[in-house]
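Excluded from the complex is one protein chain; the other protein chains are retained at their positions.
A, B and C label the chains in the order they appear, each numbered from 1.
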Amino acid sequence: MTANDTTMDAGFRREVAGWLNEHLTGRFEPLRFRGGPGDGDAFPDLRKEWERELAVGRWSCIGWPEEYGGRGLPVPLQIAFHEEYARAGGPGRLGHIGEGLIGPTLMAFGTERQKQRYLPPIVAGREFWAQGYSEPGAGSDLAGLKTRARRDPSTGQWRVTGQKVWTSLAHVSDWIFVLARSEEGSVGREGLSFLLMPLHQPGIEIRPIRQINGGEEFNEVFFEGAVAEAEDIVGKPGDGWAVAMALLGFERGISTLGQQMTFAHELDLVVEIARENGSLRQPAIRRRIAQSWAGLRAMRYNAARMLSGFGKADLAREALGYKYYWSHWHRDLGKLAADVLGVEADVVTGDPRRERLQQLFLFSRADTIYGGTSEIQLNIIAERGLGMPKEPRGKA
Amino acid sequence: MTANDTTMDAGFRREVAGWLNEHLTGRFEPLRFRGGPGDGDAFPDLRKEWERELAVGRWSCIGWPEEYGGRGLPVPLQIAFHEEYARAGGPGRLGHIGEGLIGPTLMAFGTERQKQRYLPPIVAGREFWAQGYSEPGAGSDLAGLKTRARRDPSTGQWRVTGQKVWTSLAHVSDWIFVLARSEEGSVGREGLSFLLMPLHQPGIEIRPIRQINGGEEFNEVFFEGAVAEAEDIVGKPGDGWAVAMALLGFERGISTLGQQMTFAHELDLVVEIARENGSLRQPAIRRRIAQSWAGLRAMRYNAARMLSGFGKADLAREALGYKYYWSHWHRDLGKLAADVLGVEADVVTGDPRRERLQQLFLFSRADTIYGGTSEIQLNIIAERGLGMPKEPRGKA
Amino acid sequence: MNLDLTSEQEMIREAAVGFLTERAGPAALRRAAEAGSGYDRALWDAIGRELGWCALAVPEEYGGMAMGAFDMALLAERMGQALLASPFFATVCLAAPLLVHAGTAGAKETYLPAIAAGELEATVGLSALGGVWWPDAGAVAAGVTARPDGAGFRLDGRLPHVPDGATAGLILVPARIEGGGIGVFAVTPAASGLTVRPLKTIDVSRPLADIRLDGVAVGAEALVSDPALVAAGLARALDEAALALAAEQVGVAQGALDGTLAYIAERVQFGRAIASFQAIKHRCAELMVRIEVARSAVMGAARLAASGEDPQAAALEISAARALATDAAFLAAQEAIQLHGGVGFTWEYDPHLYFKRAQASGAWLGGADDHLDRIAAVVCPA
Partner (left out) sequence: MNLDLTSEQEMIREAAVGFLTERAGPAALRRAAEAGSGYDRALWDAIGRELGWCALAVPEEYGGMAMGAFDMALLAERMGQALLASPFFATVCLAAPLLVHAGTAGAKETYLPAIAAGELEATVGLSALGGVWWPDAGAVAAGVTARPDGAGFRLDGRLPHVPDGATAGLILVPARIEGGGIGVFAVTPAASGLTVRPLKTIDVSRPLADIRLDGVAVGAEALVSDPALVAAGLARALDEAALALAAEQVGVAQGALDGTLAYIAERVQFGRAIASFQAIKHRCAELMVRIEVARSAVMGAARLAASGEDPQAAALEISAARALATDAAFLAAQEAIQLHGGVGFTWEYDPHLYFKRAQASGAWLGGADDHLDRIAAVVCPA
C-alpha cells in the first residue's frame, strides 16, 4: 500500500529486481533485510561476500564513470536501483563508504596513483573503508579536531596520534580516511590534512561502542604513532578541511532516497502489527499512521524536487531541510511502532517482525544525531536557507 | 463539569456569590462576562460605576492592609474571591492596575503624601491607572527605554517627552505611572525614574491601537513636555528600575489564578458548541478537549503549589513556568475553539456564544506576548530555574 | 516522478509573481476590504480578461488553455502568498472543475467559454462548506432538495456559507433530486425565491454568503450535471478544489514566514536583531522545512492529479497535501504573530491577515482531521 512504483525506468527496475531475486538467495538468504542502521554489525563476513557478488553482477558503483569501473548511470536510475534493492530486502551495504564517499573524493582530488590503487578494490568489493572525522571533543564541531599528524622528515611518512570516534564498522574495514591536524599550533579549519591509512597496523586500536539497542556498529579508533604513507595524503598538507567538506558534499543523498522504500516497509509493518494486536482501533494511532503516510508521500516528492534541482550550484531549499525532515519523521515512526507494540515493545520475543520494530524504535534515535545533529541542521537551514545571522563561536 | 469547588472557605465563597448575585444585575446586567482580555474597551463608563459599586460593598482591594482601606484578606480568600467573581461573570476589572500594581508599589516605596493622595481613590473606585513601561523600541527589553524626563530647576517639575505603547485602557484612565530616563546619556537600567502623571494634560496625546480582533483596549501615549509634579516621583531619581521591577513582582498572579474559572467556562462552552454542531464526534477533537481538561486541572494544582510556596524568597520552579504554561494552554484552547466552530469561526453571526469563542481564538494570541513574551519567559526559566548561561546582549 | 518545471510553467510562475507582487498583497487586500466590495474589480478584470488565468482549467474546446492541476497549483500558491482577494478560487478552482468533470455537454458550452474569458463569476453552493465528499459525494448535496415540477424543478434548501455567493453570476447547486439521485443545478442570483445574504467574515479576503432557496423554479436546462458523471465528477472537482486550496495555503505560509523574516531581521531587542537569537532561528528553520515539505506534497499530488491516471490515488495524495499545508499555514501565521511581538496582534501590521486566512481556509472543504481520516480509511482500514 505505502510503497509506490513509478512508471519510469520499468525495464531497468525489472532487471534489478530479477537479478536480486536470483542472487539474494541460497547462502545469502539470511542477509535479507539485515545489516541496516542499528543492525550494522550483522553477518559482516557474509556481507563482504555479498559485496563481491554485487560487483560480479556489476551492481557496485553504478553511478561511477565507466573509466573508473562504474556504469555511469544517471541519478534517476541510481535511485531506482536503491529502491529496488531496498524493496528486495538487500542488506546494508558494507561498501557504502567506499562507493559513496572516498571513491568520489579520490576521483576529484586524488593523484593518479591513488585512483589506480584504491578505486578498483572498491568496485570489486574487496576493500572496505571507514571514516575518521569525529573525535570525542569534536562531534558537531569538526573544526575542533585534535588528532595530530607529524611528518617524519626522513621517510616522508605521517605519524598519527589521537582518537576518532563514531567510525562505523571500523572493526570489519580495511582502510580509514582520517582528518588530522598536521600543522603544530593550528586551530579551527586551518592546518588539517586528509590521510588514507590501513586500519590493521600496530599503532591502531579499535574498540567497539555498544549502542542503546545492544548492537556494536560504531567504534572508537585509537591512533598511537600509526603510519600513513607519504603518497597517501589527499590534497596538499593543510588542505584537509576543503577535501573533507567536499567529500560530505558528494554523498547528496542518493542512497538515502532509496531508504524511503525501507521506510514504507516499516510503516506497512506497523499497520500490520496494529491490526493484529487491536491497537488499530485506537483513533489516535490511526491518525498517527495517516500522518506518517502523508509525511512519507511528501518526503518522496521532496526527493523528486531535489533531483529535479540536481546540478544546480546551491543546495535548494527543499534539499536543505531533507535530512532534518526524514530523520524526525523516522524517529516519530519508531515511537509510533513502540506505542503500537505497547507492553510488547519492552519484551524480547524472538518474533522477527516485532524485533524489527523494536530496533526501529531504538535505533531511529540515532537518525537525528549522526550525519549532523538536528541542531546543526537547523542552524544551517536558518543561515543558508533563510539568510539569518550566523551563530557566534565562543572563545573558550 | 470542568469548574471545581474546594471545600475550604465555603462560607466566604457564599458571601461573595451572594453579593454578586444581588448587585451584578439591573443596570449592571450587561456587564456579565464582558470587559475581559480582548474585550477591554467594552462599557468603560458603566464599568467605572461598577468599580464604585464594588468599593461600596468593600470588595475592592480586599488584599490590602486595613490601614490603607483594604480588608487584609489572606491569599486563599483573595483567590476564592477572584474565582467566585469569574464564576458569576464579573466584568473585567478597570481598577486592576491601581489595586494590583501601583497601590502595592506606593505602599512599599511611596511617600506618606503619595499614599494619602493616591490610595484612597483607588480603593473607592474613583481614580483609574494606566501603566507606562513599554516603548516602540523597548518591548521585551525594557532597559532600552528612551522616553526622557528632565527636571525644571525652577519648579522641580519633571518634563517628560517620548512615547509609550501597549498602555492598556489609557483612554479611560486618569493617571499613568511612567518609567523614564531622567539622567542624560544614561543607558540600560541606570538613570531611570518612576513618575506619576495625570493623563489628561496638554502634553499628552493618547491614540488607540486597533487589535486583530477589532477591539481597541491598548494605546500609544505620546508625551511632549508633559508634566509630573516634583512630589510625584516614586523612589529617588535614578532608582526607577528597582521600583519598576518590584512592581512587577507585587502582582504574583493572584488575580491570574482567578482566571482559571474563566478558562473552565470557556472550555465548557467549547464542549457545548462541539456537541451542538457535531464536531464532538471527531476523535481528534475529543482528544484535544481531554488534553485541555487535563492541562487545566494541572494548572489549578500548579497554582495551589505556588500558593503553598508563597512567602518563600525565590520564585519556585512551578511558579517560574506558570505564565508560559497558562498562556500556551489558553492559546491552544482558542485554536481548539476555532476548529470546533469550523467554517463558522470565520463568520460574524451575532450569536454571543460563538462570538465569545471567536474572541477567545483571536485574543488569546496576545497571551503569549504581553506581560513578557514566551521567548523571554523561556530565557528566564532556563537561566533562573535551571541555572543555564545567560543570553549575551548584543552591542548594537 | 519529474517535478521539474517546464519553461512554460516557469513563465507562468514568474508572470504571476510579477503581477501579484505589484497588484495584490496585504496593502491591496486592506484597500479592497475597506472599499467594502470584497475584492478589487479592476484586479479581477486584469486576471480574467488580460492575463487569461481563468482559462487555465478550461478545456481547449471551450475556449480554455487546459493547463491542468499542476499549473493551477503553481498559480494558486502565488495567489495565497499575495493574499489575493478575488472570485478566482470560487470561479476557476471550484465551479469550473465541477462543470468540466460532471457537466453535460450543453452546460459546458453555455458556461465554460464565459468563465474562460473572465466574463462570468461562478461559485458552488455546498450544503456544508466544511464538509467532506467521501465516501459518498451525495453528502455535499444533502441540504437542498430538487422536486420535479413540470418540465423543470423546484429547489428548496439552505446553503449557509457560499464563497463569493453574493457576487457570483452563476451558482451551481448540488441537490438531492426527489425520486432518486443527485444533480447539480445552475441558479442565477435573480431567481425568484432565492435569498442571498452577504456575511461579515473575519478573514476579509474571503467573502461568504448565506443563500436560501424557497421553491426556486428552474427549467430542465438548469440541471447541468450528467447523471452518469455526477457522483465521480463532484468528487473529482472537489478534490481539485482542495488541491488548489492546499497550494494557496503553502503560499499563505510562505508569505507569513517571509514577512516575519523581514521584520525580525530589522527589529532589535537586547542590542541584537531578533533574527540572531538561536531559538528564533531554529523555529524559522522548522517552519521552512514544513513549508517545503507541504509544497512538495502539493506538487506531487498536483502532478498525479494532472496526469489523470489514478484519481483515487490522487485523491489520497491531495488529502495528504491538504493536511500538511493546513498545518504549515496555521503554524507559520501563528509564529508570524508571535515573532512580531506586541505589534503582531495589532490591526496595523500584516500577520493577522495571514492568520485569519490560514484558519478560514483550513476549515473549507474538509479540515485537516477529516483528510487524515480519509487517509486512514484507506491506508489502515480498521
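The criterion applied here is as follows: contacts are C-beta pairs under 8 Å (C-beta built on N, C-alpha and C of every residue); 3 or more make two chains touch, one makes a residue touch a chain.
In this text, all values refer to a predicted model and were calculated from it rather than measured experimentally.
Peer 1: Given that one chain is not shown, what are the shown chains it touches?
Peer 2: If we consider the entire complex, the absent chain touches A, B, C.
Peer 1: Can you work out which residue in B:R275, B:R353 or B:R393 touches the chain that's missing from view?
Peer 2: B:R275
Peer 1: Touching the hidden chain in the complete assembly: which of A:A42, A:L101 or A:A345 does that?
Peer 2: Once the missing chain is taken into account, the touching residue is A:A345.
Peer 1: Among B:A10, B:A230, B:M245 or B:M388, exactly one should touch the missing chain; which is it?
Peer 2: Looking across B:A10, B:A230, B:M245 or B:M388, the contact with the absent chain belongs to B:M388.
Peer 1: Touching residues of chain B against the unshown chain: what are they?
Peer 2: On the side of chain B, residues 1-2, 6, 8, 271, 274-275, 280-281, 286-287, 289-291, 293-295, 297-302, 304-305, 308, 317-318, 320-321, 324-325, 375, 377-379, 381-383, 385-389, 391 touch the unshown chain.
Peer 1: Name every residue on chain C in touch with the hidden partner chain.
Peer 2: Spelled out for chain C, the touching residues are 277-279, 281-282.
Peer 1: Given the full complex, what residues of chain A touch the hidden partner chain?
Peer 2: Against the left-out chain, chain A lists 134, 137, 139-141, 144, 165-166, 209-212, 214, 282, 284-285, 335, 338-339, 341-348, 358, 361-363, 365-366, 368-370, 373-375, 378, 391, 393-396.
Rule of thumb we're sticking to: only the chains that are shown with their structure count from here on.
Peer 1: So, comparing C-alpha centroids, which chain is the farthest one from chain A?
Peer 2: Between chain A and every other chain, the largest centroid distance is to B.
Peer 1: With centres defined as the mean C-alpha position, give me the chain A-chain B separation in Å.
Peer 2: Here chain A and chain B have centroids separated by 54 Å.
Peer 1: Using mean CA coordinates as chain centres, what's the gap between chain B and chain C in Å?
Peer 2: One centre to the other, that is 40 Å.
Peer 1: What's the distance between the Cα centroids of chain A and chain C, rounded to whole Å?
Peer 2: From the centre of chain A to the centre of chain C is 42 Å.
Peer 1: Going through chain C residue by residue, note those that touch at least 2 other chains and give them in order.
Peer 2: 273, 276, 369, 372
Peer 1: Residue numbers in chain A touching 2 or more other chains?
Peer 2: If we look for residues of chain A contacting two or more partner chains, we find 287.
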